[in-house]
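All protein chains of the complex are present and in place, except for one that has been dropped.
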Amino acid sequence: MDAFIQYTAQGLAAGGFYALAALGLAVIFGALNVVNFAHGAFYMLGAVLTAVLLDVAGINFWVALVLVPVILFGFGIIIERLLVQWLLGLDNLYSFLLTFGISLVLVDVIKIRYGVSGLPYGQPPGLEGLIRIGAVQLPVYQVFVFVFSVLVCLGVWLLLAKTRVGVIVRAATEEPERARALGINVGLWVTPVFGFGVALAGIAGVLAAPFRAITATMGSSFIIILFAIVVIGGLGSILGSVVAGFLVGLVEAYGQGYASTFSQIIIFVLMAVVILVRPAGLFGRKESA
Amino acid sequence: MTTSPSSAVRTFPLAPTPRSRWRVARLIMWPTIAFVALLVLPWVVYPPIAMDIAAWALFAMSIDLLLGFGGVLSFGHAAYWGSSAYLTGWVAVNTGVPFPVAILIGALGAMVLAVPIGMLSVRRSGIYFAMVTLAFGQMIYFIANQLSVITGGENGLQGVPKTFFGIEAVEKESFFFYYAAIPIVVLGALAAWRIVHSPFGRVLSGIRDNPERVRALGYDVERYKLIAFVLSAGLAGLAGGVYAVSHGFVSLQEVDWTTSGKVVLMTVLGGIGTLWGGPIGAAIIVLLEDYLASAGFEGIGIVTGLIFIVCVVLFRKGILGTILAFVDRARTGGRGMPRFGRADRLAAPDSVTATNTAHDEEGNHAPR
Partner (left out) sequence: MHPDDTSAAGDVILHAKGLTKTFRDFTAVDAVDLSVKRGTIHALVGPNGAGKTTLFNLLSGFLKPSGGTITFDGRDITGMQPENIAHLGIARSFQITSLFEKLTALQHLELALGSPTGVGFQFWRSEKRLARFRDRAMDLLDQVGMASLADREVGHFAYGQKRAVELALALALDPQLLLLDEPTAGMGIEDVERTIELVDRISAGRTVVFVDHNMHVVGTLADRVTVLQQGAILVEGSYDEVRNDEKVITAYLGQANV
């Protein structure tokens, strides 16, 4: 039972990164109709930046948690203005390929600069050690990651539900036809939304820094799992990507705990089952045959 | 309207027009050019590199069969290239059959693997198809990693022999091996060409341009896509088998998703929907990577990534697509339709039903 709770905590913490990043992916897709292949690379940049800021400027985790998303927001805006915007009117396979190219470049730039062995990063101040919950002890950091990512997701949800911009973006994400029929123009918000989505990947990266090996390639398998997540949850659904993010985090953790040989395969089996049973994803809509 | 329906006159312009004669010429021209190029290749470049080019060329054609003619992007084709490479290698090591037989078995294995994955993947279209195939490709990677009895896991499958009826020149020297193996690649390329120019290819192109229209004509679109997927996997498998035998070992790299990305790059660079563009892209990328590696440059991804970016932003027709468009323009004197506009319109047909019904099929909504 103790093990089970520990795996659950681990899964919920990992699910936190997934949920945040998947949320960013979904919002970008909604506003731009772009599936951002570079999302994994942005997540990696978030983690690398966190480590480098500490190493070079002594900037600690808590400051990085604010600073890194801001930097990535700016970076996302540059990428959108420089490259992505030229492909918005075309088949989204092109922006998919473009962002794939971007991720290749980013990964190898980091690889050349910082090598392939992981960058070191310790436990953030104030989050070391174990916390006692009932009969079990859990790493404080995992509990923090879970709580924090849930809070961020809630915050994003509030932003989307309560602000005018948010309502526009949410309408575009979840009901593109309706949004257009109502004459909602997302145009003005496209660039900041892209930056915002990238920033969410960046937050996931900061959270991952003390928890995962920080390497240039850490985003590569991450992005594939993100794709599996949005297929499971339904890319057009904000709630779906968050729920599927936590779900996959849990499945992965239980897999590692109880069936380590198959742990990585289980996620894809889950995806296969969802495609069979609900092709549009758990929370997606598919009205046509 | 030049003729009104009521005054219709039955005319049969059966004589070949200049246009169709040109079409025949072009139909034969590209296979011929490709064939000649393949024959002289090992005289120009180091034979093992020539073999790599040939294998990747066929691999790229298998992608274009799906992307250029079926309108769906498989981003997980390393699964078929790689699984065939492993199976080919394993058969060659353990049975001692001549390598072409091993390669055929490998390709068949890849096709068998493509059936269940294809059945699941064709349930989604557009960008989802790319994501789903990528994810399943990654699953195959993990399975290959676990199945170390056959694949050797991290160490790879070593010592794949080039068994060929005891002919030592082929078994020992890469130059002669090239000529023994090239018929397999040529047959694969001809098969791709045949598929594209078959009744099946006609239906497939229709599905690419407008799946709903083809369904309304009574065609089972998903089944056609599945068959195309399995055939494409078979071609990728042939290519992967040749690659495995040529290198003499198979590593996890062959099922890695970067391999899937690389072959897509070759196809885009050569020109989507041109079929013979993929081999051009393959030659360029293989030679470039070989040059960069021998020059000791670490960041190959930076170069290939930049090529990808430039290609997609500025050069979507690819090399052969651009040449064909140029030739066409010269021929029609600037009039007429752009021939390979299809690359820019890949998704346009999806909006046919999406615009007049209030549903969101596959999230392929038109951008702002």
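Order as written gives the chain letters A and B; numbering starts at 1 within each chain.
Just so it is clear, contacts are C-beta pairs under 8 Å (C-beta built on N, C-alpha and C of every residue); 3 or more make two chains touch, one makes a residue touch a chain.
Predicted model only: the values in this text are computed from it and were never measured.
J.: Give the residue, chosen from B:E173, B:D220 or B:E298, that touches the chain omitted from the document.
T.: That would be B:D220, which touches the missing chain.
J.: Out of B:G82, B:G201 or B:G281, which residue would touch the omitted chain in the full complex?
T.: If we include the chain that is not displayed, B:G201 is the one touching it.
J.: Which chain B residues touch the hidden chain?
T.: 1-13, 17, 194-195, 197-203, 205-206, 209-210, 212-221, 224, 227, 231, 336-337, 339, 342, 349, 352-353, 355-359
By definition in this document, only the chains that are shown with their structure count from here on.
J.: Using mean C-alpha positions as chain centres, tell me how far chain A is from chain B in Å, no decimals.
T.: For chain A versus chain B, the centre distance works out to 31 Å.
J.: How about chain A: which of its residues touch chain B in the complex?
T.: Interface residues on chain A, with respect to chain B: 29, 32-33, 35, 83, 86-94, 96-98, 100-109, 111-112, 175-178, 180-181, 185-187, 190, 220-221, 224, 227-228, 230-231, 235-236, 261-262, 264-265, 268-269, 271-272, 275-276, 279, 284-288.
J.: Along chain B, where are the residues that touch chain A in the complex?
T.: 73, 120-121, 123-124, 126-128, 130-132, 134-136, 138-139, 142-143, 146, 257-258, 261, 264-265, 268, 298-302, 304-309, 311-313, 316, 344-348, 353-354, 357-368
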